[in-house]
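Sending over a structure as structure tokens; questions will come in a sec.
Missing here: one protein chain of the complex. Every other protein chain is in place.
The chains carry the letters A and B, assigned in the order they are written, with residues numbered from 1 in each.
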Amino acid sequence: MEARYSIVFYFLMLLALSSAFAFPSKKQYKPCKHLVLYFHDIIYNGKNAGNATSAIVAAPDGANLTILAGQFHFGNIAVFDDPITLDNNLHSKPVGRAQGLYIYDTKNTFTSWLGFTFVLNSTDHQGSINFSGADPIMVKSRDISIVGGTGDFFMHRGIATIMTDAFEGEVYFRLRVDIKFYECW
Amino acid sequence: MEARYSIVFYFLMLLALSSAFAFPSKKQYKPCKHLVLYFHDIIYNGKNAGNATSAIVAAPDGANLTILAGQFHFGNIAVFDDPITLDNNLHSKPVGRAQGLYIYDTKNTFTSWLGFTFVLNSTDHQGSINFSGADPIMVKSRDISIVGGTGDFFMHRGIATIMTDAFEGEVYFRLRVDIKFYECW
Partner (left out) sequence: MEARYSIVFYFLMLLALSSAFAFPSKKQYKPCKHLVLYFHDIIYNGKNAGNATSAIVAAPDGANLTILAGQFHFGNIAVFDDPITLDNNLHSKPVGRAQGLYIYDTKNTFTSWLGFTFVLNSTDHQGSINFSGADPIMVKSRDISIVGGTGDFFMHRGIATIMTDAFEGEVYFRLRVDIKFYECW
């Protein structure tokens, strides 16, 4: 009798264990932490030194560093230190800085590659979040990887869904970043 | 009697649990997902604007942007948007694009550092895979990290084994990428 109970129990536990590791469909995942933040990029164009937050620092042969290159800016690298805000207002009090680089990497449409960090320093959040991924700019909503974090985001991983919230010519753009952590520590 | 059964069982379960977390040797790991893909890089040299897929955008002092720098190209950064194919034929129908940057980073041999994304868009795969790592080019087979993924590769991590499958002078190279995911969701 006891043995039978134990066997039943053994299978129940195996079931419990396997359900903790098997993920039948990604649809069911819920983030263990969720943040929505905005960041604002003002690229230097030779005339806006005072309020520019990013600069072109590399360009393909024949291009210069104050005008984004032809061919959909292919080959431009920009370095940025952009304010992060809780809403879509550039003049809201920043809760941190988005720092890193973006690269324009296609000749026949606008796409970029992103390597950057959110450095958050507010009453709500102290820590950094590291991002990496391809950004097909013309797509309304696109996903990149959150590859790690520090401080409040110690060892976190997840997905960031990026949307272009606004842009003005080729000088200003604002991105809405929907930060969904699926691995929290 | 029952207590004894339970104690035995307890240790069996502990054993089961610990074996799920202890990895005595990495040799035993099997990928949970496995892909082999090729990508093709044609670097711009001032004469091949029509079919170049990458461009030198940064170079050390004294070098230019149409000729890879001396000293094993140390200091060159190239931005690329390369076709990905299922076989080693440049003219096969692409299943996606490899986008990002590579950097030549040694003065006395050929090594590079890679930060790029596979953006896959085919009937088989929809999603992106993010790579990062050192590439000691002269070694036949070298490993870099897969640091995240989106879409079909949601939250995946793994190892990519890279081999130079072909090269022609300093204009064309083809890499075979053996993508082994060890963390699938």
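The definition used in the following text is that a residue touches a chain if its C-beta (ideal position, glycine included) is under 8 Å from a C-beta of that chain, and two chains touch if they have at least 3 such contacts.
Just so you know, these numbers come straight off a predicted model, no measurement behind them.
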Report task. Check the options B:74, B:118 or B:173 and report the residue that touches the missing chain. Result -> B:74
**Report entry** Residue among A:134, A:147 or A:162 that touches the chain left out of view
**Finding:** A:147
Report summary line: Of B:92, B:106, B:121 or B:164, the residue that touches the missing chain is B:106
Report task. Touching the absent chain in the whole complex: find that residue among B:152, B:165 or B:183. Result -> B:183
Query raised in the report: Looking at A:79, A:139 or A:163, which residue reaches the missing chain?
Result: A:79
Query - Residue numbers in chain B that touch the chain omitted from display - result: 2-3, 6, 9-10, 13-14, 17, 21, 23, 26, 29, 57-61, 74-77, 103-107, 111, 113, 115, 132-134, 136, 143-147, 157-159, 182-183
Requested in this report: Name, in rising order, the residues on chain A that touch the hidden chain in the full complex.
Outcome: 1-2, 5-6, 9, 12-13, 16-17, 20, 44, 46, 55-58, 64-66, 77, 79-81, 97, 99-101, 115-117, 119, 128, 130, 132, 147-151, 154-155, 185
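Keep in mind that, in the parts below, only the chains that are shown with their structure count from here on.
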Query - Approximate Å spacing (C-alpha centroids) for the pair chain A, chain B - result: 20
